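Have a look at this one.
Selected chains only, in their assembly positions.
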Amino acid sequence: MTLCIISGSSRENSNSEYFAEKAAASYKGEVKWIRLRELDIQQIHDQRHDESGFSPVDDDHTQVIETMLSADAVLFATPLYWYGMSGYMKTFIDRWSQAMRDPDLDFKERVKNTPSYVITCGGDQVDIKGLPLILQFKHIFEFTGMDFKKYFIGEARKPGDASKSNRLHQLEQFFD
Amino acid sequence: MTLCIISGSSRENSNSEYFAEKAAASYKGEVKWIRLRELDIQQIHDQRHDESGFSPVDDDHTQVIETMLSADAVLFATPLYWYGMSGYMKTFIDRWSQAMRDPDLDFKERVKNTPSYVITCGGDQVDIKGLPLILQFKHIFEFTGMDFKKYFIGEARKPGDASKSNRLHQLEQFFD
């Protein structure tokens, strides 16, 4: 059993990654981390309606998708930047439109029913202002047929805040 | 009087840009277009809490911000990609966190009270599934003190659909 954690954080020692680690500690199986900031992921060029389809892009996207599709569960961990997922994460997800049309990946079939999780964190009334992000992920998961199991919203402003959070106990049995 | 249109579309002849053009036709003043896909905008590296602050980035972000801040009104036009703004747009907005700390830009003061508009479009139940994006922009504008005047949600799937939309009359007096 493998859990794939895809992190959209832009910095080392990220609070959202801290929360994701705590959650992952309850996962019975291997955990694979993908930190998007360490990879090269280009913006999408929407060629869905081009006769010749999408032009191949020489970056790390396909490899990340392959890791994601091979996992038994996927956790998306992203800081709440400007009341949404980070640009790293959004750039990655936009390219799914391309990956879905890559016959080698068999994206649609393999992603279907994958247990999926979201962890985010932020500071300014995050329990409320993070909700549009949760609603967005719900639509994403519905469209792809992924199975939205659970989300966690953490509160953290400065580096290190996550480790002092009084919500850590909510993560202890996150995957049970 | 100047209106700055910031487009997050990833392709030429974009439906969201078509809707934005139609809206802009009712603007009494100059219209400046920024198409993010034609520019180099890097992802943010969150250094808000670094002692030395943000490292300068050699790309087009500052120039776009300067154009945006010089305008009397700003229209954000983005396709609905995966139930949110495009990666181009999100990457651009994430970097506001850096721009806000650039004393040369005087971002916070100049952006305050700017009349702000959102135009998006998509296909799959866009009037409903586009709402998390509208809620996100609301939070963005509240945080910065921008004045959220109006939004328009268009329906379009294939290139060219916007020109056949039965909602075009809603844009005729968009800026009146």
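Order of writing sets the chain letters: A and B. Residues in each chain are counted from 1.
The criterion applied here is as follows: a contact is a pair of C-beta atoms (placed from the backbone, for glycine too) under 8 Å apart; a residue touches a chain by one contact, two chains touch by 3 or more.
Keep in mind the model is a prediction, meaning the values are calculated, not measured.
Q: To what total copy number does the complex in this file extend, with 2 chains depicted?
A: 4
The definition used in the following text is that only the chains that are shown with their structure count from here on.
Q: How far is the middle of subunit A from the middle of subunit B, if each middle is the mean of its Cα atoms, in Å?
A: 24
Q: Sort out for me which residues of subunit B touch subunit A in the complex.
A: Residue positions touching the partner: 9-11, 37, 43-47, 49, 79, 81-88, 90-94, 96-97, 124, 129, 131-133, 135-136, 139-140, 143, 158-159.
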